[in-house]
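With one protein chain removed, the remaining protein chains of the complex are shown where they sit.
When the chains are written out, they are named A, B and C in that same order, and each has its own residue count from 1.
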Amino acid sequence: MIEERHETRGEKETSRIEAFSDGVFAVAITLLVFSLQVPALDNPPTSEHLVKMLLLRWPSYLAFFISFATILIMWISHHVMFKLIDKSDTLFMLANGFLLLLVTTVPFPTQLVATYLTTPVAGVVCVIYAGLFLMTNLVYNLLWWLAAHQSHLLKDSVSPKLIHTRSRDYALGAPCYLLALLLAFWSPGVSIGICSALWLFWVFTTYERRPTRKAYQKQRFEREKKESHDPA
Amino acid sequence: MIEERHETRGEKETSRIEAFSDGVFAVAITLLVFSLQVPALDNPPTSEHLVKMLLLRWPSYLAFFISFATILIMWISHHVMFKLIDKSDTLFMLANGFLLLLVTTVPFPTQLVATYLTTPVAGVVCVIYAGLFLMTNLVYNLLWWLAAHQSHLLKDSVSPKLIHTRSRDYALGAPCYLLALLLAFWSPGVSIGICSALWLFWVFTTYERRPTRKAYQKQRFEREKKESHDPA
Amino acid sequence: MIEERHETRGEKETSRIEAFSDGVFAVAITLLVFSLQVPALDNPPTSEHLVKMLLLRWPSYLAFFISFATILIMWISHHVMFKLIDKSDTLFMLANGFLLLLVTTVPFPTQLVATYLTTPVAGVVCVIYAGLFLMTNLVYNLLWWLAAHQSHLLKDSVSPKLIHTRSRDYALGAPCYLLALLLAFWSPGVSIGICSALWLFWVFTTYERRPTRKAYQKQRFEREKKESHDPA
Partner (left out) sequence: MIEERHETRGEKETSRIEAFSDGVFAVAITLLVFSLQVPALDNPPTSEHLVKMLLLRWPSYLAFFISFATILIMWISHHVMFKLIDKSDTLFMLANGFLLLLVTTVPFPTQLVATYLTTPVAGVVCVIYAGLFLMTNLVYNLLWWLAAHQSHLLKDSVSPKLIHTRSRDYALGAPCYLLALLLAFWSPGVSIGICSALWLFWVFTTYERRPTRKAYQKQRFEREKKESHDPA
């Protein structure tokens, strides 16, 4: 139980949590390359055989790509959430640790999907796959609830309206992933499809667009003009 | 033997040590995923067989979870300790390096426990497991002693009372882990139980809770009111 | 869709993107060491046999070196580009993620080249190798276009002339790598040669040289003299 505060002036309290999380995301995303293997050829090797062997391994390329995209969007979500946060406490750190546990696990169910998607056991692997996504979404909800409601870890500048919008976006994911999980028993393809479509949803909800160079210079010019008329 | 100081103004001297340590913690915790393997099935595969094969591998999931939780709490402890430190010297860097050696070693004894916990050699692996934790605790004691007593590496704002509380908390771990090590010969389960219970102890001693949004705003409001009455 | 901005004052908005990218580059470049293996010897081992076995593995050393140099120059290019950037948006983050995908893939085609460069299938592997480089170059062009034209993510101090020079340099790469890809069918050696020569081109276009200690002190002395004559 600590009551003293020892942050260096102006230091963002969450910077080491971000650095550690960045490290875990970066290692997890890079380890995926181990799923790509150089094929062994007969002696003497022929170009046709090499090309055929490389093409036969399409499930491992697909698994590599899906895992990469999944961890990448998780990292972007993490980045977008932590932009609003500048304090931290123990529960929040533990919840973030649990999220990282799920992140490092991603390659395992993805590998299951890549190996068994075209076999009779596709249903089981898609349940596990959607299940991991459901859990990840629940942990994002938990992290946001801890930061915005249970304790006050957000920056002072964050508006109640933004808190509300984000809470709604995170909450929307859970029923969709649950649906994907349940549909997996009926049609693995539809289940995978919903998981991928939600990827687009996360891109959209975190979407942010900067003005072009021209628009930016116009804005700046008008702000400066206004300031010269109305000095503080 | 260097007598000149060349830190950039306001730079925390330990920031590169923290970055390097974060990297080691992050890689070590992510490499644990290699203990999860996709099971090979007969052809054609059946859902029952896949589920059975996945469930049979529970020791590897347990090992993954324990290792993850262990390295996570070590990282949180490291983070909590370094919050109070803003200087560094060579002995401290070497001791921190020794701590990182123990961190990177964690997967090895955990794997031993996962492989042999249900066999007649459980006693030996639990001695090794508790032994690693005992050594880690001793190195945390050493790091803290170097920072707080041998040299003065703490921030000026750290109170003697906090130094005393922390010294006591770190020192309490050693006899408990020694007990776990000795009990391992008699009952491996009890030994593992003590190690897990100490996990909760570290969470508790580093526990920190932030005020809620409402309490935070009330505090701020009262501070501002007081300041307007009593201008500096 | 976010309209609020919550950057901490003076914080570079791209710092977490750089930290994450640095992590991915660092892990990818370090994983290459797995291509170096200790040879197994007969019992009893002889020095001649060990030396011979080590020399026989020259393709793995070459692959290690080429991959390392390739990822290193990609990192330097990334560093040089991000020096001019201090803002970010979603498209830019996704494009950067795609670049990191290519970075983590580097070991795979390099391993292909190392394994099959001296065999009849050299043509195929060199097409794949040059193809990866072509794609990487296209993504660098995309990143730069997003930062400089599509949105305004560059620092205010970057001159239009520098933007123009950089755009030209990035655009020059694409036709050269395409040429290398096409020539691979005719002569794998020439294809690899062009890829290596372009490595030198990237070093040259990002080349920057600092003044020596003497020149630096002279500059400083003259600036100070001028300032004392012409006080602001």
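Observations on the structure shown:
Keep in mind that, in the parts below, a residue touches a chain if its C-beta (ideal position, glycine included) is under 8 Å from a C-beta of that chain, and two chains touch if they have at least 3 such contacts.
Remember, it's a predicted structure, so these values are computed and weren't measured experimentally.
Touch with the chain omitted from the figure is made, among B:66, B:153 or B:181, by B:153. Contact with the omitted chain, checked across C:76, C:94 or C:178, is made by C:76. Seen across the whole complex, the unshown chain contacts chain C at 10, 12, 18-19, 22-23, 25-27, 29-33, 36, 38, 41, 44-47, 49-51, 65, 68-69, 72, 75-76, 79-80, 82-84, 86, 155, 157-159, 162, 203, 205-213, 215-217. If you put the missing chain back, the residues of chain B touching it would be 1-2, 4, 6-8, 11, 16-17, 19-20, 22-24, 26-28, 31, 87-91, 93-94, 97, 100-101, 104-105, 107-108, 111-112, 115-116, 119-121, 123-125, 148-154.
Basically, only the chains that are shown with their structure count from here on.
Of all chains, the one whose CA centroid is most distant from that of chain C is B. Superposing the C-alpha atoms of chain A onto chain C requires a rotation of 90 degrees, rounded to the nearest 5.
Mostly differing positions are employed by chain A and chain B in their mutual contact, as under half of the interface residue numbers are shared between these two copies. Chain-level centrality, scored on Cα centres against the all-protein Cα centre, points to A. As a whole-number value, the distance joining the C-alpha centres of chain A and chain B reads 25 Å. Multi-chain contact residues of chain C (touching two or more other chains): 23, 26-27.
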